[in-house]
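With one protein chain held back, the other chains of the complex are shown just where they sit.
== subunit A ==
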């Protein structure tokens, strides 16, 4: 930038060169392509021309041509070209250190093309070594160190956004070169020469994270997953101990803005059928950008990388929980995604009310609560966004891909639920939020008025789990998800019990959902028992009830809620009776689930005691009062007056759970997930996107 006149000279000379080349024989062959050709023929055009490389990198790189050339090559040809490829790489890496940005851009593009070309070749045949062909074994260490250093200084320096994007893309191409990231041996050099600091700097800067945040995060996520279970991965260490608050905030912001964007698109799509022309136009505009009519499911896929990043951050970094818990305004962490017109502050409230009512009235199916558009005055929190996201993802888990996503969501929730700090925040009566959870349209469900008052976040968590329990009793029973879901409820209850937090929550919703789940399991016994050990799940349900029954005094909001618990149990006593007889049947018939069935019968002790204790009391009371059926109040009255004679058995370890551990149970899941994320990225990045970066040339020229 400082040496403009000199450069202008060169530029002139170069264009002259080009013109000369193009005017001679083949009119359509670029000069650069001629040079490529001679390289791929095994010649070295640079010999005897000291200015060759300076001029070469001033020419616009032709990524498409290089890739095509590679695709035509046979492996033998490729091996034969090793020296030339080494030379090109070497020169690219040297050029990255230069100040003149056009050369740097071209070098980056050439480098990208070379890597893609070489890796694309080697896919079928792991026999010959990519590192050797690309940079040469002898020089690899030095070359890669240089490369990383240059990329680092490009990323952290004051450079045009396009340049940074391109260097991030280079790194991404490198780390996604193989399907299985752990087999990508070249990453060892990135392990030695860390790019972690560059990523952190990108995330820490509110400006750069808007542009590069997503790429940087993807890079980090993949690097963290490199040989995760086998060796010491410095990125895991560094991410674990990262305590740069700004970077952590940036990380949270990038994740949350991606999720917010998804939520917004989903909402637009959902509203499309029933709303007016305005929103249809906006969604049309949205579709232009998305370029896919089925934008929702398409979007879930790309969000897996974001979810994985969230998971790694939550799982590895203890400070990240703080980021999740801090509330922020939409504007405070950076300008939000471009949205439609913004309502004037102040009038927001009035507007929202009738609108929501209207929707509830007319829309039989479809999302009931509408997420308000991100408003500058809105206070929100990453957790709120994530919960909303979860509620969308879980709507259609028949799709294998979405099932995976939702499983990851639940794993993340489990991890968060095990964190004390997060729990103290979730249950903080001072920290109230409005969470608009999407509810699945169901035929046999009343349109309940969604709870839009602001409450501690733990309430929204419970709502989410209740919603899942209620809406996923299907033939293709997602047993694992149910286990995770109940595990989350269990973790919350354990925290409440330990810290004596009395959450103002209508527990009855949860109880009803759990009882319905048991009911479903009994009804589908024949179908389910052959595939899953439904007794595990049943034990989990019953133990949740046991927690309420024996430790309700420590966390229930009021004495009447304890009475209501008894009322529900008594009211639905046939369900528990049936469960007991089913368990007994399996326990005695020496089936495969004998042990767990026996444990279930034991777990049911208290519920059965309650049923057996109160049912005769209620019967005799109704007989004495000559009533055929009793009202709820009357039953509650009977319950209240008969506690004294009921003895409960204290079951141990109700308030303990196994801590989540990724290894060994989930490692296969995550390996697979990383694989799919990598293949997604490879599909999305094309020659065109790399070539597009040439726009940058004009940009940097103006500078």
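Definition applied: contacts are C-beta pairs under 8 Å (C-beta built on N, C-alpha and C of every residue); 3 or more make two chains touch, one makes a residue touch a chain; residues count from 1.
FYI, contacts and distances are computed from a predicted model.
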item: Name per UniProt, for the chain absent here [options: "Vacuolar ATPase assembly protein VMA22", "Phosphatidylinositol 4-kinase beta", "Cdc23 domain-containing protein" or "SRP54-type proteins GTP-binding domain-containing protein"]; value: "Phosphatidylinositol 4-kinase beta"
item: From A:51, A:602 or A:679, residue that would touch the chain that is not displayed; value: A:602
item: Residue of A:512, A:550 or A:622 touching the missing chain in the full complex; value: A:550
item: Which residue of A:67, A:215, A:268 or A:419 touches the chain not shown here; value: A:419
item: Subunit A residues that touch the omitted chain in the full complex; value: 97, 99, 149, 152-154, 156-159, 201, 204, 206, 228, 232-233, 236-237, 240-241, 243, 245-246, 249, 314-319, 321-322, 326-329, 332-334, 345-346, 348-349, 377, 379-380, 415, 418-421, 424, 428-433, 454, 498-502, 536, 539, 543, 549-554, 556, 558-559, 562-563, 598-599, 602-603, 605, 610, 643-644, 646-659, 661-663
